[in-house]
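Every protein chain except one is present and positioned as in the full complex.
Chain naming follows the written order as A and B, and within any one chain the residues start at number 1.
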Amino acid sequence: MNVKAHINKLGWPRIIIGLFLASMYISCPFLGLDLKAALNDTFIRFGMNAVLVLSLVPMIQAGTGLNFGMPLGVEAGLLGATISIELGAKGFNGFLVAILFAIIFGIIFGWIYGLILNKAKGGEMMIATYVGFSSVALMCIMWLILPFKSQDMIWAYGGSGLRTTISVENYWYRILEKVLNLKNINFPIGEVIIFIIFAFIISMFFKTKSGLAMKAVGTNEKFAKATGINIEKERIKSVVLSSMLAAIGIVIYQQSFGFVQLYLAPFYMAFPAIAAILIGGASVKKATILNVVIGTFLFQGILTMTPSVVNGIIKTDMSETIRIIVSNGMILYALTRKGEL
Amino acid sequence: MKKNLINNIVPILILTLIALVFPLSGLRVIPTIQEIVLRLSRNLFLVLSLLIPIVAGMGLNFGIVLGAMAGQIALIFITDWHIIGIQGIFLATIISIPFSVLLGILAGKILNKAKGREMITSMILGFFINGVYQLVVLYGMGNIIHITDKKLLLSRGYGVRNAVDLINVRRGLDSLINLKIYNVEIPIFTLLIIAGLGFFTIWFRKTKLGQDMRAVGQDMEVARSSGINVPKTRVLAIVISTVLAGFGQIIYLQNIGTMNTYNSHEQIGMFSIAALLVGGASSSKATIFNAISGVILFHMLFIVSPNAGKNIMGSAEIGEYFRVFISYGIVALTLVLHQWRRKKEKEYKRKKEMEAIMKGELNEKSI
Partner (left out) sequence: MEEKLLEIKNLSKSFGENTVLKDINFHIKEGEIIGLVGENGAGKSTLMKIIFGMSVIKDTGGYKGEIKVNGKVVNFSNPFEALEEGIGMVHQEFSLIPGFKASENIVLNRESTKKSFLENFFGEGVTRLDVDANTNRSEKAIDKLGLKINSEEVITNMPVAHMQFIEIAREIEREKTKLLILDEPTAVLTEKESEILIETIKKLSKKGISIIFITHRLDEIIEACDKVVVLRDGLMIKSIPTSETNVEEITQWMIGRKVESNKEKTSDKEIDEENIILELKNFNVDMPGERVKNLNLKVRKGEILGLAGMAGQGKIGIANGVMGLYLSSGEVKFKGEDIKTNLPAEPLKKGMFFVSEDRKGVGLILDESIAMNIAYPSIQIKKQFLKSFGKVFNYRDIKEITNNANDYLKKLKIKCMSSEQRVAELSGGNQQKVCLAKAFTMDPELMFVSEPTRGIDVGAKKLVLDILEKYNKENKTTIIITSSEVEELRMICDRIAVVNEGKVAAILPATADIIEIGKHMVGVGGDK
């Protein structure tokens, strides 16, 4: 009986995904694949994406829904990165400058986004998606007309506007590792540390008076109202927090990846992150740090393992298709759960 | 009068925008009209297929993508079997039906489990089924599913090619009856079929099923307690929409002449919905007029933007991005307006009720 209850609580999709991943790890040696390298790959991708997935937590806890509008926060982070490069800041300073501007724009964008969502109570997720899409399109125009001058960013031969992909190799590529003097170790210790820092901050936040208020709004709005909590204000706060974290998250991603990707890159960024946190056990109304860790690991694990493993078995690269099915299937599962409205 | 203005704020804004920008785009009138006629005949059917789920209270059905995929699978088959012209189109239509019905039932059942979040769920469902579609078309066809014409397949021997030339059935519908007025070519037959769908929609509203859907769309609980089978009615609405979308995609593709196997259907959902909203519809109310005006306005934006962008801002790219921004922004704006308006209406109603009760009190006292 207890087993059945556990299965119900975990949900079949998660179990399937977990088993799927485990089976891939197990089959590695049989296919002649290096398990250690594969695991390491997974960890690196974990480090890249963890904060982005973490950014979903404030809005979920506050009942503002899954942040399909994450591209808005990502754009803030891209602004931070480009401004930092424009200012010529290198090394760890450059990284900090990028983070600083990411936070500033994250707050501004998040605040506007929060105001919009407050007018749309009940239909947040749909509207968030489209606000996200519109903001990407708007920023595309911005990348073309903003007066950036840095030679590392604009088109060569005197074209106008920023390049689609900008390398950060001369600025803060893998700065988190370099700062800790761990250049030669492949494991992403720097990213993991920074994730732990932010996870700790978020966890502490929800223990403060402000965080408790936000949680109440997400768990039981009537209770929150009766306790004198200003529901509108808490919702905006959650959106600002989420957007800020998304902005920081993309900067971390870029320093690990090595490139700043502009224009249409952020368009679909929300979906993998949302799929990840859902795989980790979160729901539309409740998410914990553990969900973030487990989910990011499982999701990135599948992304790293599938190409090599599936290719090894049937000699075809089905990774893209599998990614689409897994991530959207997971989100679909979460959306059709009863009693989470 | 004022209420009319507010309700139609979106199309009015877009119309104003286009009116301002058109002269600056440097485009000429007649070719533009030709483009619009072409795009109407191409896209209107798909947009009309969105109407019925709205009537049934299920919002904007992003799941028409599923119907589009069904239509494309049908087209793959008839292209493989080398069936040409109007027969090809007709056969494709017939073949698409069982796929559409199955996908529609699946979609309807899933949406029934996501009451209150139908729109986002149908959007994600569209992505999900796209993955399944890829499994079937990119890996299954030529493999488990037999394809005779090897030219359709990728060089590795299985999986349909990225672009399928529909030369057999290209313009199969359009060229059936063609008229030319003032140098503008009008595909009469296609337009007749679209008009047919229009009449079907109007007729449908007056049937028992249509009435049931209208009731379910307004208040599921009241409908249920009056004996209407609410889940079944909702599933039917989605099935009809999906089947129509299948037809619509076939009409769309026979006009373009080439099928991008893995892309043609992807944006269909967003574009059709954006067009409908640009025409003044909302997620709970949409008319045929919204559909027609929406397609015209939306595609005018398409046509005008690149050129206007080049002439005003010096970059066609900016014009393109601006168009994308407007399209998505419109959808976001309409959705927000819709939620906000619903809230205001509820508050207004409650205020009126309180006032009525107070007045009733006063009346009683004065008797």
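The criterion applied here is as follows: a contact is a pair of C-beta atoms (placed from the backbone, for glycine too) under 8 Å apart; a residue touches a chain by one contact, two chains touch by 3 or more.
Everything quoted here is computed from the prediction, not taken from an experiment.
Shown chains touched by the hidden one, complex as a whole: A, B.
Touching the chain that is not shown, out of B:Thr16, B:Gln87, B:Asn162 or B:Gln218: B:Gln218 (per the contact rule at the top).
Among A:Ala37, A:Leu180, A:Met204 or A:Leu290, only A:Met204 touches the chain that is left out of the view. In the full complex, the hidden chain is touched by chain A at residues 204, 207-209, 211-213, 216, 219-220, 222-223, 225-230. Interface residues of chain B with the unshown chain, by the touch rule above, are 203, 206-209, 211-212, 214-215, 218-219, 221-223, 225-228, 236, 349-350, 353-354, 356-358, 360-361, 363-364, 367.
As a convention for this text, only the chains that are shown with their structure count from here on.
The geometric centre of chain A is 31 Å away from that of chain B, both derived from CA atoms.
Every residue of chain B that touches chain A in the complex is listed here, in rising order: 110, 113-117, 119-121, 123-125, 127-128, 130-132, 134-135, 138-139, 283, 313, 315, 317-318, 321-322, 324-325, 328-329, 331-332, 335-336, 338-340, 343.
For chain A in complex with chain B, the touching residues are 68, 116, 119-123, 125-127, 129-131, 133-134, 137-138, 140-141, 144-145, 160-161, 271, 316, 318, 320-322, 324-325, 328-329, 331-332, 335-336, 338, 341.
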